[in-house]
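Complex shown without one protein chain; remaining protein chains in place.
The first chain written gets the first letter, and so on, giving A and B; residue counts start at 1 in each chain.
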Amino acid sequence: MNGYGGNVLRLNLSTGEVKVQPLGVEMAREWIGQRGFIAKILWDELKPGIDPLGPDNKLVMSTGPLAGTLVPAGGKVSFGAKSPATGIYGESCMGGHIAAEMKYAGYDVIILEGAAAKPSYLYIEDDKVEIRDAAHVWGKGAMQAEKALKDELGEDFQICTIGPAGEKLVKYACISHDFGRQAGRTGMGTVMGSKNIKAIAICGSKSIPLADMTTAVAKGKEMLKGCFAKENLDEWQDYGTAGVPVWANKIGAFPTKNFQSSYLEGNEALDGKIMREKMVINDKGCFGCPSPCGKYCYVKEYDVYTEGPEYETTALIAGSCVFTDIEQVGYMNYLCDEMGLDTISAGNVIGFAMECFEKGIITTEQVGREIKFGDVDSFKFLAEQITTRQGIGNVLAEGVKYAAEQFGRGSTNFAIQIKGLEWSGYESRSAPSNMLAYMTCDLGAHHSRAWSVTHDMAVGRKVLEGKAQKVVELQHIRPFFDLIGCCRLQWVEIGFELEHYPEIFRYITGFDYSQDDLMKISEKVWNLTRAFAWREIEDYGRKYDYPPARFYEEAVTSGPNAGDTLTKEALEYLLDDYYNLRGWNKNGLPTREKLEQMGLGFVVQELQGLSRKLA
Amino acid sequence: MQITIRVTGLLTEYFPAGKGILPVFLTAPSTVQEILRQIKVNSELVMTVVVNGQRRDLSYTPQDGEEIVLISPLAGG
């Protein structure tokens, strides 16, 4: 099939059975790829109520039709499963080269079912698929394991791995690839660890058929050159997202001291220019990327190599845990990456623990030592305790929501999460649309689906009207890139125009979709993942969409937005407006009419079968 | 004197001329910051100013006939 690897690879790790099925044309036409495939497969194949870390959960790895072709940055792959962090639909996306490699091996989707009896890794070389013993890499750091397998299998293999945190089932373990790219969110590394899979190694040699090769190549070249010509390309590739922290502080959006403030004193020292001078040794790009944002670093002070820190890592480690030395941040980034911890959740959880300690909610006896904001040893100690699940680490390894429930004494108010997923790097009390974006993100408090701080600034930061509209629009556009296998950052960061994508999509796949058609499919997936959550949780709805009380009861403590808060009434207004625009009921649940209009009749039937009351 | 202004990225949505070029007439030399106030563009949304391929900042005073390119802030993901 044009644009596709053409097959679904299904491995039952319990029985060792390997099945290859052709990818159906209807599946491709209806769900495009990547996140679309994942959502549909998880809906169809997972029984509600299963244990996310049991053999009934499935880990689905999928990429899209534009990956591996001559488009800007066609190198994205997503992992999906029922999330052990949130108990609802989980998914995380990463770059690197393994998305393209899957396609060259002939697969658009790899489904892992069951669980291996002992530590194993997957060996995939075109049609040769084996479940191999991984005893020799079990326990190794994520990058150490990747290096060991590369040395063993050869440079041509693309490999993703988990670190010790994934092995120990820390709820925010990531999947790591290409020595510094991670699918970090919603515990996909945890699910991989629960299946006893340390790594997936892929090497492919096949060609991807294209519907109209000549035109696709011409259009691909035009798109790449369009990116090369962008005025801010140099700025972007010099600093990548490391250029953002200073700006985020200037506008008061930097999550500081576990989100007490939105401004970090001394943040200028975290600037990309300083990072570049001190640490960057290489600009590292993912597959097909015209604007490489990976800043590969050597941190001399600690003698370690690490990719990054990226904005989100700096926001949660430097901001939330209060550090203003970029080399220290680089070192802690390295620690998390090797251990296989998502830096967003890990930074958030550790910042929370530091605040609990400062407030006397947890004690030296409980923790085993003193811990404090801005102390590298405290961070390292907690990261190691979490990864090995020792002492208080065993509680913190369950995520900030669970930890707050255990610690009590009001700490739930400042456990900065939604739906059980730790908040990513923008403090949003002064950015209502962005607050709403994180509140309603299908995964939990995350920026990938919609991010709209600039919109708040452009139309007024106190304004509420029209904010939901923007969020809905972005929740279709940004995740659209996660249907096609492409990075969104060419569009987000260097301003490359969206309208090119439907055109090259047509030349590659032969499917004639307008931009509106593609956005409709994106909206269909959005409704499906919301329905997935409701299928899991009977009382799902509005009450799962609120931020922690800190954001509506406490004011920002310092910086340009000191004193700001968003009232509960403002949140209600935003949610009402949002649900209304989505065609959902007052409780934030899709209506029968909306689901049917989206072509999700099968969802209506199943939800009714479970006695969910559809309006 | 006259200058022209163009913007890239996210900013196009909030710029009077969108993706087009905006001519601006000036009665006296003004900084980019002052010009932005005149055309009602929030300067917080401008990360960098590029003039003739050179990076400048908001305090730059454009010369007659120059094209000013305003670069949107990066979103950090």
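Basically, a contact is a pair of C-beta atoms (placed from the backbone, for glycine too) under 8 Å apart; a residue touches a chain by one contact, two chains touch by 3 or more.
Definition applied: contacts and distances are computed from a predicted model.
The chain absent from the displayed complex carries the UniProt protein name "Fe-S-cluster-containing hydrogenase component 2", chosen from "Transmembrane protein", "Fe-S-cluster-containing hydrogenase component 2", "ABC transporter-like protein" or "Anti-sigma regulatory factor". Within the whole complex, touches from the chain that is not shown fall on A.
The residue from A:Tyr107, A:Phe179 or A:Tyr438 that touches the chain not shown here is A:Phe179. Screening A:Ile110, A:Leu149, A:Cys174 or A:Ile208 against the full complex identifies A:Ile208 as the residue touching the chain left out. Of the listed residues A:Ala201, A:Leu224, A:Leu270 or A:Ala445, the one in contact with the hidden chain in the full complex is A:Leu224. Among the residues A:Ile281, A:Val463, A:Ala555 or A:Leu610, only A:Ile281 touches the chain that is left out of the figure. Although one chain is not displayed, its contacts with chain A can still be listed: residues 68-70, 97, 100, 104, 143, 147, 155, 178-180, 204-210, 213, 217, 221, 224, 227-228, 233, 281-290, 292, 294, 296, 298, 305.
Methods note: only the chains that are shown with their structure count from here on.
One finds 34 Å separating the Cα centroids of chain A and chain B. On chain B, the positions that touch chain A within their shared complex are 8-14, 42, 44-45, 47-48, 50, 55, 69, 71-77.
Every residue of chain A that touches chain B in the complex is listed here, in rising order: 230-232, 235-236, 241, 243-245, 247-248, 250-251, 310-312, 315, 425-426, 447-448, 451, 453-455, 457-459, 489, 492-495.
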